[in-house]
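Take a look at the structure set out below.
Some chains omitted; the rest stay in position.
For reference, chains read A and B in written order, and residue numbers begin at 1 within each chain.
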Amino acid sequence: MAQTVETIARALAARAEGDISLPIEGASEPQSAGPKQIALAMSEKYIPGLAQGKALAAILPEGTDWQGLGLKAAIFVARPRLAMAGLSKAFDPGPEIAPGIHPTAVIDPTAEIGAGAAIGPFVVIGRGVRIGEGARIAAHACISEDVKIGEQALVLQGVKIGARVVIGDRFIAQPGAVIGSDGFSFVTPEKSGVEEIRETLGQRDTIKEQSWTRIHSLGTVVIGDDVELGANVCIDRGTVRATMIGSGTKLDNLVHVGHNVQVGRDCLLCGQVGIAGSSRIGDRVVMGGQCGVNDNIFVGDDVIAGGATKIFTNAPAGRVLLGYPAVKMETHVEAWKNIRRLPRLFAQMAELRETVTNLTQKKGTE
Amino acid sequence: MAQTVETIARALAARAEGDISLPIEGASEPQSAGPKQIALAMSEKYIPGLAQGKALAAILPEGTDWQGLGLKAAIFVARPRLAMAGLSKAFDPGPEIAPGIHPTAVIDPTAEIGAGAAIGPFVVIGRGVRIGEGARIAAHACISEDVKIGEQALVLQGVKIGARVVIGDRFIAQPGAVIGSDGFSFVTPEKSGVEEIRETLGQRDTIKEQSWTRIHSLGTVVIGDDVELGANVCIDRGTVRATMIGSGTKLDNLVHVGHNVQVGRDCLLCGQVGIAGSSRIGDRVVMGGQCGVNDNIFVGDDVIAGGATKIFTNAPAGRVLLGYPAVKMETHVEAWKNIRRLPRLFAQMAELRETVTNLTQKKGTE
């Protein structure tokens, strides 16, 4: 990880000027950068901070006069956040997991683990597990029987993967994530109150005693390539078929994915999103934090839902949603504008009724 | 677990026809079923799928012409989801936890563990713990001092049970569940801003500096029989008395139950529901995902709350709720219909005011 301005520029596919052999040991915000750190001043507003810091090199917007800023070298980028991706990758030391298998790990002799693995203390790997090359598995992770994981996996502390789960390449799971817990699926011997109100939209004839019988989850979870799961995420296994997470999809911390759910490719589900059982989410769907999706519905490709949107019914592809219940974002904004105008409307109504009453009475007495 | 059409029909208390000795190794959706799997075609819409799969036997709605579908045997059920419960139980292999106590487990010598236990690697069981017969405790579970658990418990990976928690028979805890964490209870030396606005509904005289002193949780958690907790569920212990979860109640993933809460019998709390401290939930209450219950309130028996309903005040028994703030489901549906009609109302008001102004002016000039 010994870097210079030149190696960083190459990693970013960006143009560098000045003393490109300058050694760089890390990245920092401009105002707190030391002389061996590259300052992140990718947009205009960060440039004044350079004067307070000690950086000799910086990442700058195209066209910046780096020499005038007293720098010895500069890298120019067009799309700052994209540059940040390359730069952060170059400098991320990653979690320290010693190469090889820690002596305390309990690994079933039938498990096959690819070359180059680093497996931490107290890891448990079950019967028939197959893990690809280059896996890094941190302390206290549990990988149950017959799980398959692709190459270059990073499974962090205390992640629990249930039996028969299948995962693609370059998988990342943050600490505490649970994949393959049993689905939340229960049935009453007779029609339940919930089934009744779904048919009647809230009317209930008589309320009966009822208790719940468990429907076991025979299915599993199938996860594509390049998927990342946040800390303490929970993904339930399917009842008969598998719960699916498409390639390229990223789940933030504390996201809940119910049984039988199908999430498409390249989706982003932000913190604390919940998807109820058997719903289907298209490709490239983005949900802000705390969104909720009802069970057994469909959310089309490219839907974007603002924070805490609660989606109760099918959403067509490309729709931008907000609110509880979810409506088009513009409809929601308009609705609350209208709600805030209500006091004036009530006043106008009162005034108008008085005027009209006067008119009518005058009429009557004419 | 060697099954035939006959043994499955018996497990479902259902009627079978045809070659009931046919061996069955698993269940599948009709279109992907192999010749040794029973096809799940319990409602009409799944029947066309049988032609694409290879199943020789199927579970069908009463009256279906199974011979005409080319099957060798059939089982007939009246309530498909109930059949699914029996069927899934018959075929669920369950998690593999080797019988006996894994040599790496750390078990206090004073703990009493019933016959037939299977205890996985790195499990920790504390002083004075008592666990009934037939317990299955998976890797990394932690059971603290003086906990009591009934018979046939299934405690999955990384579940943490705090001191003195008492749990009934047939308990199931999915991975990562935490039972008996300390309550979130803090007090300021003088009246806090929160106490003030609760009394004044939002008015604040002066804002004072304040810091928080912890109220420790001396109580515990008491859980009835046949309770199931989802992955990463959190249940706090009570302050003085116990937090209670009634028999037959099921909690989905990431549900939060605050200190002193009383949840009744046979409730379903879906994913990410949160119940704030000291509230009481009646029997047979069903809450959709992401519902929230305010602290110190009461939700009556048989209440059903739709997804993400936020319950701020007491809810009478049998009420069907929706919305933020929670109102009767029909009221909520009506409210949003009315909100969507507001643009027309504004237009009518503008038009009417103009008409009336004209009338008034005409009047004046008559």
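One rule holds in what follows: contacts are C-beta pairs under 8 Å (C-beta built on N, C-alpha and C of every residue); 3 or more make two chains touch, one makes a residue touch a chain.
Every value quoted in this text rests on a predicted model; they were computed, and no experiment measured them.
> Assuming all chains share one sequence, and 2 are in place here, what does the full complex add up to?
Spelled out: 2 chains shown, and the full complex contains 3 copies.
Heads up, the rule we're going with is that only the chains that are shown with their structure count from here on.
> Just send me the rotation angle from a CA overlay of chain A on chain B, rounded to the nearest 5 degrees.
120
> List the residues on chain A that touch chain B in their complex, please.
104, 106, 122, 124, 126-127, 140, 142, 144-145, 158, 160, 162-163, 176, 178, 181-182, 184, 186-190, 192-194, 197, 201-202, 204, 207, 209-218, 232, 234, 236, 239-241, 254, 256, 258, 272, 274, 276, 290, 292, 294, 310, 312, 324-325, 331, 334-335, 338-339, 341-342, 345, 348-349, 352, 355-356, 359, 362
> Spell out the residues on chain B that touch chain A in their complex, using ranges where they run on.
Listed in rising order, the residues are 26-29, 32, 40, 79, 81-82, 84-85, 88-89, 91-93, 95-96, 102, 104, 120-122, 138-140, 156-158, 172, 174-176, 226, 228, 230-232, 248, 250, 252-254, 265-266, 268, 270-272, 284, 286, 288-290, 301-302, 304, 306-308, 318, 320, 322-324, 328-330, 333, 336, 339-340, 342-343, 345-346, 349, 352-353, 356, 359-360, 363.
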